[in-house]
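First the structure, then my questions, so here it is.
Note that one protein chain is taken out, while the other chains of the complex remain in position.
Chain naming follows the written order as A, B and C, and within any one chain the residues start at number 1.
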């Protein structure tokens, strides 16, 4: 995983994207989105509602494993987060494996709920904490979920958003430039005309991470919480 | 409702039909089937399991109103009971109303779950405690649920079973004869070659009604329980 | 945090589709009374899966345009008298259904799909009364199959024993309310009491709780389910119900009865 400072920038970016939403869910093994969602909730005075799967204290569901998916189909889930073994220039993600579908040479854990949530949740935010040419590729080997227009990708180096069919560089984090991002990315991309350096984590957000958000993170992601502080 | 002695005969008939089954459910407002099912359970040492809808103590369902219906579709419900404003010569029942469907002149409560349960539960036992020409008709005005081969009808006068497409008289209760049953029935019927008087309630069953079954009935159907004893 | 029954009623606009529990499952008579008071009209009721006193009172007061239900009655007291009169007069439309078809329609809405296949039912004349249902070969088995459309009520209104300060509502085993809360666009509940502890913090409570996520407003209404009663809390007021069943047979005495009910509450 990336340097703590880079993770803090990612948290800030994602928290800003979640402003004004009603309900945000965070899948298992997603500490950066979890931190960002909790920050957004604290700064939004309880809004959005945040559901963290795998947490026993921040998970409001009472109807079993299906409820998250039903909830999304009902239009009650405004944002979700996906990573992927591969993310491509169109914003498609691959969680399944490498090689030709049906004859893969390597298999990861599986598709989980991504094929479904990616098409039903209006704001699916892609993230990777290890921006590199092997993970950010021109075309995924397997489309777990296709990309859609307007989708965001937040990495430990930069922020992209899909426009006109492809991810476009929106900002680079402190210490990067468009060129360093390009060198670390496996797909060609355009740079938005107003691109610039990613704003850092706001002081108010940082205070939340040191305070109430940190307390929740220590329950769900103790190692990650320790790394941030 | 019929004389208590007639109700006891009906309870005996139905209890015998339930022997050896695993799970029997009883709908709302069905005291005779409820009593019969509980007698069968006691004489069968806990088998069948008896679910009485509307009872807070004899209802094992924990998944809401749909569970009875799902349970039937899963093949986990062996018997259910239906009455009907009309029951016809084919064993079809009408719970909805009188007159032409879509332009009825009288409407009863509604179809409830009968259209579904009648086709999914292997043993649907029809019952009426007021055997008469207006309720037992040649053809129902509205088919809430069609009849099926082998279906039983138990009334306060007699027992019928459908064979070769029509209900056939199997037995008549003490005090009746084939002729008195015929005069009280709105459809023509054949009499089974081995028809005879309905056996009365067994002593063991009567003891259950005075004992543990009576106690449950007093919770769910207090007026009915008082009438029996 | 909590509102009043009148505030809940004010949220329900004329013409809304309103899902209501049967008499045994948690009825917010306290809010029904406010709907009558405010002169609600054109409501379309959905039974979960049947309708009882709440529907008959709303119909008696002229608040209802139509019902979709597997049955409508006063239970042991027989036919719903105001409904029966309105049905004869043709002033309330009836979409006839059967319990599992309503559960299936709500489940389709819960899962965001247009329809659900439904077992059984084929062979009943009911199918002929529902032009919106589809008959055709099951794509997997080739057997005759029935598809019923999603039912997505604008509102679910119910009464339960307890809620907490966050708006989580405990319904215990009355899980048809959970299904309907998932299916409905907006859910309004009255409760006997608001408790101080978080209902989701302890699995014993959480297992029977509708999360606040689905609940728009909660109002406190002690004895809010009277006169039909609330499971494990208080029974039906049989004298009241019998008096209503008698009075509601006649339009004039029905009006007098309801006026008295509005005055008393």
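Throughout what follows, contacts are C-beta pairs under 8 Å (C-beta built on N, C-alpha and C of every residue); 3 or more make two chains touch, one makes a residue touch a chain.
Remember, it's a predicted structure, so these values are computed and weren't measured experimentally.
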Query raised in the report: When the whole complex is taken into account, which chains on show are touched by the absent chain?
Result: A, B, C
Query raised in the report: Quick one: which of B:5, B:63 or B:197 touches the chain that's been left out?
Result: B:63
Report summary line: Residues of chain B touching the missing chain are 23, 49, 51, 57, 60-63, 69-76, 120
**Report entry** Hidden partner chain, residues of chain C it touches
**Finding:** 104, 107-108, 111-119, 134, 136, 138-141, 145, 147, 149, 171-173, 175, 203-208, 231-232
Query raised in the report: If the missing chain were put back, which residues of chain A would it touch?
Result: 28-29, 54, 56, 61-67, 69, 72-73, 96, 101-102, 107-120, 142-146
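We adopt the following convention: only the chains that are shown with their structure count from here on.
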Query - Chains contacting each of chain B and chain C, listed by label - result: none
Query raised in the report: Between chain B and chain C, what is the separation of their C-alpha centroids in Å?
Result: 29
**Report entry** Between chain A and chain B, centroid-to-centroid distance (C-alpha), Å
**Finding:** 60
Query - Distance between the centres, which are taken as Cα means, of chain C and chain A, whole angstrom - result: 40
Requested in this report: Hunt down the residues of chain C that sit against at least two other chains at once, touch-wise.
Outcome: 178
Query - Junction residues of chain A - those touching two or more other chains - result: none
